[in-house]
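With one protein chain removed, the remaining protein chains of the complex are shown where they sit.
For chain A:
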Amino acid sequence: MNMDLLIWLIPLPPLLAFAAIVLFTNRSKALSHSLAIGAAGLSWLASMVVFFTAVGREELAKHPLGVDLKVNWLPLGDGAFKIGVQVDPLSAVILFFVAWTVLMIFVYSVGYHNFGQPAGDHDKPGLPPHGATVKVKGHGHQVPSVEPMYSRFFAMISLFAFGMFLLVVTDNLLTLYMAWEIMGLCSYLLIGFWYAKPSARDAAVKAFLTTRVGDMFMLLGMAALYKMTGTLNYQEILANPTVLEMLASQAAPVLGLSWAGLIGILIFMGTVGKSAQFPLHVWLPDAMEGPTPVSAMIHAATMVSAGVYLSIRFFPLISAGWDGGGALTPAMMTLAVVGAVTALFAATIAVAQNDIKRVLAYSTISQLGYMIAALGVGAYVAAAFHLVTHAFFKALLFLGSGSVIHGMEHGVLHTHQHIDPQDMQHMGGLRKKMPVTFWTFLAGGLALSGFPLVTAGFWSKDEILSGAFNGGHVWVFVILALAALLTAFYTARQITLTFLGQARSEAAEHASESRAVMTAPLVVLAFFAITAGWVGIPKAFPGLGGLVPNWFEEFVGEMLLVHGEAAHHSLVPLITSLVVALGGLALGWWVYRDVRAGQKDPLQKPLGPVYTLLQNKYYFDELYGATVVRFSRWVSEVFTDRWLDRGVIDGILHGIAAAGLWLGGVLRNGFDLPVINRFLGDTVVAGGTRKLGAETSKIQTGRLQQYMLMGLAVVLAASAIIYFFFVMA
């Protein structure tokens, strides 16, 4: 099959599935999920074909796949804006993990939404299912019930997948932006999937609007880039040294930046929103209001990965003017600062969260910060590598946490205990109840912590740390190392609290392992969470380096026009990365190994107010609520509506109207009535006529002789006048 066409077709099946489910099959749950999974499978298949074709190509970065088939999308002036597809090394590796994670999440969702279970007793569309009663041998007992909006869910995640596939295969920023926004819509719809829950509804709005802040900057960046270069095509801008040089050398009107710097920062603002970087991170933790497969979609397969992908994609622009060493460009500096701050800041919050998904949410923010910081210091390949490995293990962790929650819900239904099934304080000892979930979650957790050698996370994180260290950016290195320590710590805390020790609630005692349709995807993802790192073992790594080729570096590194200085591999980052990973894990296990039911968090006492601060996420929600949200409401409801429109503008209009009425009144009362009506009307016209009539009526005496006499007088007078004026003259 024609490769160009095949790449065009990758995003299509999920879109068709979305349309078909919405329009036709939404009444049939089985048909709907078959369509969605079938479509995801087709896209997966096409992606794999494209991926392996791409891997086999020489000089793929210079000659990406798919570039020969373009269409004129917008006729403008004499030319047209063309859109097309391309698969280069970067998009190929992204495509690989997107296809896998999407397919796994789709399959998992069947079990997560309790397909095959009875409809709930009191379930309503818009609320999570509450369970159904089934009669077994005469007495009823509670079992999980199927999601009432099952088909809708599969429609929406299909659209979501379409957005991500489109974003990956497109060859220009405009279509990327379109896919980007479509994903924004999907995240809104899916975070607010249980729309009748006020918390889910608000989280959905928050996600859409927070990311939209970044998108507005990105839109400007896109306009500027289009203006400066006359195109938005990746190859024509990012693989073109002349264009990059032009952008780097011309000054933009803002802050003394070059155009490359300004556009780079504007586009990066899109990433800040989409990938939940500080200070726009607030939406991502709330995003777990959606069903857990959605969290996995957002946190791994699609949304936040798209943000980082954008920054990686535009790295040539962001780093334009950087020679591979020495001072960072302003745009790179921005990335380094934002990324490093985010990485540490989010990791500290994760330490004090008790909701199993919330811990993961903050860990995502932190890990994304890692990638951004890596890009900021020029560790391009490391950032891309961590993006890939993170996608696998974070999808795994979220799906695993969903499986845990499912098991806990089972226990809650069984025991009628009223506890929050997501709260890790009520868990414990799930290792034995849910073995598959435990072992896969452990694999994901260790990968997240960077457990040495066997996990994927270790290799990618190590790359980032050594990139920061070897590039001479010690402050970035220190911050990231600290964040890595915290990461290992809270991961160990999470695993210990959830799976180890004794059950801390009745529900946890009666938890049960999830169905195979849920655990099988966990196993697949666990495989990648372990192995995905082995394709990128650095050559200089002591002992292992060079045994297997550093394929990832060679493949993706080809994208770079300017290569960083050859990594003279120092042992400092390696040792640091070993110490923080193992130390953090050990410490986390040691502190939380023996937490009892009802016991407070062991850190609460020693940390004191700091713990409260962390638990409340540095009060960012409250801060934004008190400032941005309140100000927006005031400026719209009071300033614009009440003061400006109804007060000033309508006031002026009503003033003019009142002046018109007043003038009319004055004219009527001061002129019409006295002058026209009374003086002219009553006095002159009417009065005069009446008077004339009264005067002349006196001569109407009724005597005939008098009339004859008057007639004679008139005739004589008239004759005299005629004679004098006409005859004489």
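We adopt the following convention: contacts are C-beta pairs under 8 Å (C-beta built on N, C-alpha and C of every residue); 3 or more make two chains touch, one makes a residue touch a chain; residues count from 1.
Heads up, the rule we're going with is that contacts and distances are computed from a predicted model.
J.: What does the UniProt entry say the missing chain is called, choosing from "Ferrous iron transport protein A", "NADH-quinone oxidoreductase subunit M", "ABC transporter permease" or "Monovalent cation/H(+) antiporter subunit G"?
T.: Spelling it out: the chain absent from the display is recorded in UniProt as "NADH-quinone oxidoreductase subunit M".
J.: Check each of A:Leu219, A:Leu482 or A:Leu560 against the chain that is not shown and name the one that touches it.
T.: From the options A:Leu219, A:Leu482 or A:Leu560, the contact with the absent chain belongs to A:Leu219.
J.: Of the residues listed, A:Thr640, A:Asn669 or A:Thr683, which one is in contact with the missing chain?
T.: A:Thr640
J.: Consider the whole complex, including the chain that is not shown, and state which of A:Ala92, A:Val110, A:Ala161 or A:Ile182 touches that chain.
T.: Of the candidates A:Ala92, A:Val110, A:Ala161 or A:Ile182, A:Ile182 is in touch with the missing chain.
J.: For the chain that got dropped from the picture, name the residues of chain A it touches.
T.: Residues of chain A in contact with the hidden chain: 22, 72-78, 80, 124-126, 174, 177-182, 185, 188-189, 192, 195-196, 198, 201-202, 204-205, 208-209, 212-213, 216-217, 219-220, 222-224, 226-227, 253, 632-633, 635-642, 644-646, 649-650, 653, 657.
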